[in-house]
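One protein chain is absent from this view; the other protein chains keep their places.
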Amino acid sequence: MQVSFTSAEVAVLVQSKASRGATTETIRGLASLARAEPGDLSFLGNAKYKAEVAATAASIVLLPSDYTGEPRANQLFLFVDNPSVALARLCARVEQSLWPKPAPGIHPTAHVAPGAQVAASATVGPLCVIETGAVIGDRVHLQSQVFVGRGARIGDESWLMPGVVLAAECAVGRRVRLQPGVIIGSDGFGYEFVQGRHEKVPQVGTVEIGDDVEIGANSTVDRARFSRTVVGEGTKIDNLVQVAHNVTIGRHCLLCAQVGISGSTTIGDYVVLGGQAGVSGHLTIGKGAKIGGQAGVTQDLDPGAFVNGNPAIPLQLERRLVVLTQRLPELFKRVDALEGRPA
Amino acid sequence: MQVSFTSAEVAVLVQSKASRGATTETIRGLASLARAEPGDLSFLGNAKYKAEVAATAASIVLLPSDYTGEPRANQLFLFVDNPSVALARLCARVEQSLWPKPAPGIHPTAHVAPGAQVAASATVGPLCVIETGAVIGDRVHLQSQVFVGRGARIGDESWLMPGVVLAAECAVGRRVRLQPGVIIGSDGFGYEFVQGRHEKVPQVGTVEIGDDVEIGANSTVDRARFSRTVVGEGTKIDNLVQVAHNVTIGRHCLLCAQVGISGSTTIGDYVVLGGQAGVSGHLTIGKGAKIGGQAGVTQDLDPGAFVNGNPAIPLQLERRLVVLTQRLPELFKRVDALEGRPA
Partner (left out) sequence: MQVSFTSAEVAVLVQSKASRGATTETIRGLASLARAEPGDLSFLGNAKYKAEVAATAASIVLLPSDYTGEPRANQLFLFVDNPSVALARLCARVEQSLWPKPAPGIHPTAHVAPGAQVAASATVGPLCVIETGAVIGDRVHLQSQVFVGRGARIGDESWLMPGVVLAAECAVGRRVRLQPGVIIGSDGFGYEFVQGRHEKVPQVGTVEIGDDVEIGANSTVDRARFSRTVVGEGTKIDNLVQVAHNVTIGRHCLLCAQVGISGSTTIGDYVVLGGQAGVSGHLTIGKGAKIGGQAGVTQDLDPGAFVNGNPAIPLQLERRLVVLTQRLPELFKRVDALEGRPA
């Protein structure tokens, strides 16, 4: 961290409601409770770590209002509604210092084809390629070595990091962040089996990414066979996730790392998928459903369903079956005994 | 879609054998039955959606010969042998309009090392790098920001999309499509454990990709320790798939997204792997075997085997075990009763 804060500045930034103790240290770093040193700020974001507060060397600790312990010497407790949200406010302030807005303009090493429209307030970094007919909105940042295909569109204030590929005709909303290596608009995986060979079904649709979406490093979103693959407003996708052709993902979903969604599946708003989970094709996942890590979903899910396992079943049942399966050695012995077999 | 067709043009393109009804609309889009609007063409590719035909607003619907319903006003039914194949023909025609053949030549921003051979009919897009000794065939298209390593070879009419890396000495056949971000020829994962450290086993082999192969976005194919990693003719690989060193994949296989094949495994022709499936190393998978999504294959498979689960077992048995596992609560109660325990 290359910025520093006094305790008074921190108190204002985190919207602290009460405090206990005091520190003369200037805050120059952020760290977990266990690793913090004097000069660091820390926080209690997960009750699991409550016992670590008493021993932390952090100079400032952000705590929930109901925390009852006392600070050490030269240590300040700041009480806030939600320590994680408070920390996020502080981090946002740090982020502004660390990654200042780039200056507008097109780097001389970038290749912008005739017929592309780039807003005067946009930044096109080194060695980017923008093909004809593409439209780049206000204050968009194409960081470095980005590819924007023919006729693709990028909404205002979006940030495409190094190595992102946005293929022809695909559209990205406003304030979208695409992490490095994201591919939007690769061909969907569609073939017809004709006379012993897989004949390609041309994929002539597009991809539409809503406002405020974030997509993680090296994730892939395929273009539709025809019509559109859709990622809804506010949805957040982690690294190495696969979204197949003609999928529709609702608004404000969370897809953890290495999730895979098969073709033509529709996912409602506020759905959460744990890491490495997979969803079969042509399914409908209801609003607010929760899918556990590594789960394999093979059937439609009702709104609010919470499933786990492969094939995925309701969490309560899955937990019970895991326990009973671990008791199989005992059950076999009990059946042996009922049959009069020796132990 | 930026092209349009009259109903007569469509009938010829899809090789229609019979029709019912008529439309005055010009076709300007393709859409699913449920989403189609007047001016769209749709199709019944999966019997699951049969009930949607009667309600679709599509102006033209491609149907199998045995479909018995009647079209609405200003709606044309075209009967074909296989609606999906018929649609693919139409899409191929659209694709030609959408992605016209690029003009041959080397973009001034590309870097082509002395000693590389590039066919006069090939297209080398902006910011590509071609190292010495590489050989680029006729009508090859390196779209943008592609890397072709020393001594690598690319067969006629292949298309490498933005950000593809083809490492040194690796070879790609004819009419191959590598989607954006594909890596061919990264080092295999090989180490020897010597005195508490993993010593690298240099990977000095290559990769050989057959004719008519397609590989999905951000997938990786490692170079062999020595000799070759092989992907056979006509095989199609989806996004984010891992093919380890010294693997041999047969002809006309399908590997769905996020599949992983461990080192030195041999996969026969016409094998199908569902999404997120994994195959252990040093195995032999027989011709035409089918492996379910998320399955974990730990043993050789006979030709034509159909397996599921982890460890993967024959599908019929796996289905039965899933059902019986879900009946474990009942079985425990029955054994309780046999033992005279209260319910």
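Each chain gets a letter, A and B, in the order it is written, and its residues are counted from 1.
Here is the rule we use: a residue touches a chain if its C-beta (ideal position, glycine included) is under 8 Å from a C-beta of that chain, and two chains touch if they have at least 3 such contacts.
Quick caveat, the model's predicted, so the values are computed rather than measured.
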Touching residue (missing chain; options A:A18, A:A54, A:L98 or A:V194): A:L98
Residue of B:K17, B:K101 or B:H282 in touch with the missing chain, whole complex considered: B:H282
Full-complex contact with the absent chain, from A:G39, A:G133 or A:P180: A:P180
Chain not shown, touching residues in chain B: 109, 111, 127, 129, 145, 147, 149, 163, 165, 167-169, 181, 183, 186-187, 189, 191-192, 194, 196-205, 218, 220, 222, 225-227, 240, 242, 244, 246, 258, 260, 262, 264, 276, 278, 280, 282, 294, 296, 310-311, 313, 317, 320-321, 324-325, 327, 331, 334-335, 338
Chain A, residues in touch with the chain not shown (by the definition above): 1, 29-32, 35, 46, 48, 82, 84-85, 87-88, 91-92, 94-95, 98-99, 107, 109, 125-127, 144-145, 161-163, 177, 179-181, 212, 214, 216-218, 234, 236, 238-240, 252, 254, 256-258, 275-276, 293-294, 309-310, 322, 325-326, 328-329, 331-332, 335, 338-339
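Simple rule for what comes next: only the chains that are shown with their structure count from here on.
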Mean-CA-position distance for chain B and chain A (Å): 26
